[in-house]
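For this depiction, one protein chain was excluded, whereas all remaining protein chains were kept in their positions.
And then subunit A:
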Amino acid sequence: MKIVGIVGSNADFSYNRLLLDFIAKKFNKLIDVEVLDIADVPMFNQSDDQTNSDVIQDLNKKILGADGVIIATPEYNHSIPSALQSVLEWLSFKIHPLDGKPVMIVGASYDVQGSSRSQLHLRQILDAPGVNAVVMPGNEFLLGEVHKAFDKEKNLKDKETTQFLESCIKKFIRFINVVNVMHSPDGMKDLSSTEDLYATGFIDTTIKDINMLDDDWVEQAANKTNAVDGNTYVKLNRGILTVDQINYFLDSMPAELTFADSNNQFLYYNYKYEAEDMLAARRPEQVGYPLAECHPDRAYSSVAWVIQQLRTGKEDVVRTHVPTHGPDKFVVHSYQAVRNGEGNYLGINEYVRDIKPIIDWYLEQTGQQLTGGGVDAVSGATSKVDSVSGATVKNN
């Protein structure tokens, strides 16, 4: 599970950073924590929008890509430091990466309070509509007199404190799962059992007796079926092409194409780029896998839901925006049902595209502009004057 830890202070030395480093080290079997500093984030100023600066975009990207966020806050003047406040203002002004994100709060302080008041402020701030994080209730971890708390190896000295921290972290992992269920299309129901995501059955076209998880599944399957390749002609509806021509034709499509059959087995993708250069990563050795092996456990319910929409004919296509590529791309995953002449479900054509260039081209060609709607004041009012960040305008 990928977690981002945010150090709530811009000080050169911070016990809150030490605390996050300790969490990352101590619980590395449970969670994968990347600790991020905020010292380089400029002071928020709505008259000088720096949302697109590298430092803010970096935070944005990492938060969007994480399963959850842990914020460690000191306490300055009964509240959170201005440095952390400023970060949250940037992350609620033009971009909203914390929206719906599971967040856990911890804090350390020099005095006995252990950041008690600032943690309460932080909860209220994270609850503001522009931020809209989902903060884990209870499990308040306050580390007071922090200058006495760590040993030379930077481990927490007190065993009971560490145990309590571990119980908080474990609850946070569960909390993340609960939040994911909350956000999943069908609410509380776990739908993963509605589909055979491990492809244990077979259909007419299933190539049997080959281990679906073998890296060379494609080669073995081709061998077994005497599959044609190269310059061999294939008759199609409507036309005739060589296998090479079909390949080049599919590679030239302005999208990443993936085919999974109705048995939920991944059979094809238009392999042109390596995984790290793709909008939705695929690796050549994954071809042949059942869909369960292509997704993390937590996604099973959503994957099953999507397939059910297509298999039952409820939908012909399900689309979802995956906002992990920054503001210069708008990546859409479309799951299109593949059906035969009778309308029977044969599988999924998943095509992944960045549609932003298409929109830009359309606007340029027609001379039109995108304008904000009147309902959401976030982008409208806030660019001009102060008094409220867009976030709060919505609610006031």
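Rule of thumb we're sticking to: a residue touches a chain if its C-beta (ideal position, glycine included) is under 8 Å from a C-beta of that chain, and two chains touch if they have at least 3 such contacts; residues count from 1.
In this section, contacts and distances are computed from a predicted model.
Participant: According to UniProt, what is the chain that's been left out of this complex called? Choose from "Phenylalanine--tRNA ligase alpha subunit", "NADPH-dependent FMN reductase", "1,2-phenylacetyl-CoA epoxidase subunit PaaD" or "TRAP transporter large permease".
Facilitator: Record says "NADPH-dependent FMN reductase".
Participant: Of the residues A:36, A:108, A:176 or A:291, I need the one that contacts the missing chain.
Facilitator: A:108
Participant: Which residue, A:124, A:231, A:252 or A:340, contacts the hidden chain when the whole complex is considered?
Facilitator: Looking across A:124, A:231, A:252 or A:340, the contact with the absent chain belongs to A:124.
Participant: In the full complex, which bits of subunit A touch the chain not displayed? Write them out.
Facilitator: Given the touch definition above, subunit A has residues 9-11, 13-16, 39, 42-47, 74-83, 85-86, 88-89, 92, 108-111, 117, 121, 124-125, 127-128, 130-131, 146-147, 377, 381, 384-389, 391-393, 395-396 touching the missing chain.
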